[in-house]
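Omission of a single protein chain aside, the complex is shown with its protein chains in their original locations.
Right after this comes chain A.
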Amino acid sequence: MLNWLRSPASETQVTHGQRLWLYIFAGITMLLLVTPTLIVIPMSFSDSQYLEFPPEKWSTRWYGHYFGSEEWMRATRTSFTAAILTMLVATPIGVLAAYGLHASKLPYIRAAFVLLITPMMVPVVLVAIGAFYAYVKLQILYTMTGLVLAHTMLAIPLVLIVTGSALKSYDMNQELAARSLGAPRWKAFLTITLPQIRFAVVTSALLSFLTSFDEVVVAMFISGGDNPTLTRNMFNALRDQIDPTIASISTIMIVVTTLMMALAQIFGRGKSDD
């Protein structure tokens, strides 16, 4: 141990001992990053009205409460439907745009790129009230169509960036070779390009799903009536009281997100094997 403390840790010959503060600091920071969210999981299995850790008596009553509530179930269905539809709409649209902007050498592509990433730059509250106004005019307020369109808009920048950067490291000459052998452009794209950027496309799809599933502010304004999302109901419940049911819903959301992340990791690893 003492030897390790005295051994050099960096190119500049700082010893591990001299950098002990850094290790402790980083360790505490990482702990603080992860635990607050994870601690919700055991708390959700408490029998008490009040959230406690560790729970004195374990129970799944708050899950029963959640699964037994027609209102929460409807919101959950809405959220999943919206997230899946957003994924199915945003991914092809975004990939098409990324491919088009990458392959076309017109001078306007820079402007189109900036336009397509504005949803990331504009404060989300502004996006929300703007969409609210537009939906009143288009008469699609509180509809699934409206919700999916808005979430698609929010997901487009992510798809564009993730797929766009994969295309940057892809050699377009391969497509040229296929076309010189007689394949039409769309066929060259589907059979040559798409399989090689598939990991980026899958990552884009997962990100689109999560964008929609986790979104709060826009959903607050444009989902409602029969179609409130899970996050909208959670936010409203949070403003009133600390309901332990939320802890069980949070746990489920953590599981869904972690699953998505794990999937993305698996596909991401495939990328480095290429």
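The working rule: contacts are C-beta pairs under 8 Å (C-beta built on N, C-alpha and C of every residue); 3 or more make two chains touch, one makes a residue touch a chain; residues count from 1.
The rule we apply is simple: contacts and distances are computed from a predicted model.
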| item | value |
| --- | --- |
| Per UniProt record, name of the chain withheld from view ["PadR family transcriptional regulator", "3-isopropylmalate dehydratase large subunit", "Putrescine transport system permease protein PotH" or "Putative monovalent cation/H+ antiporter subunit A"] | "Putrescine transport system permease protein PotH" |
| Among A:Ile117, A:Met144 or A:Ala183, residue touching the chain not depicted | A:Ile117 |
| Per the touch definition above, residue among A:Ala82, A:Leu141 or A:Leu160 touching the missing chain | A:Leu160 |
| Chain not shown, touching residues in chain A | 9-14, 18, 22-23, 25-26, 29-30, 32-34, 36-37, 39-40, 43, 50-51, 53, 93-94, 96-97, 99-101, 103-106, 108-109, 112, 114-127, 129-134, 149-150, 152-153, 156-157, 160-161, 164-165, 168, 210, 213-214, 216-217, 220, 231, 234-235, 238-239, 242, 246-247, 250, 253-254, 257-258, 260-261 |
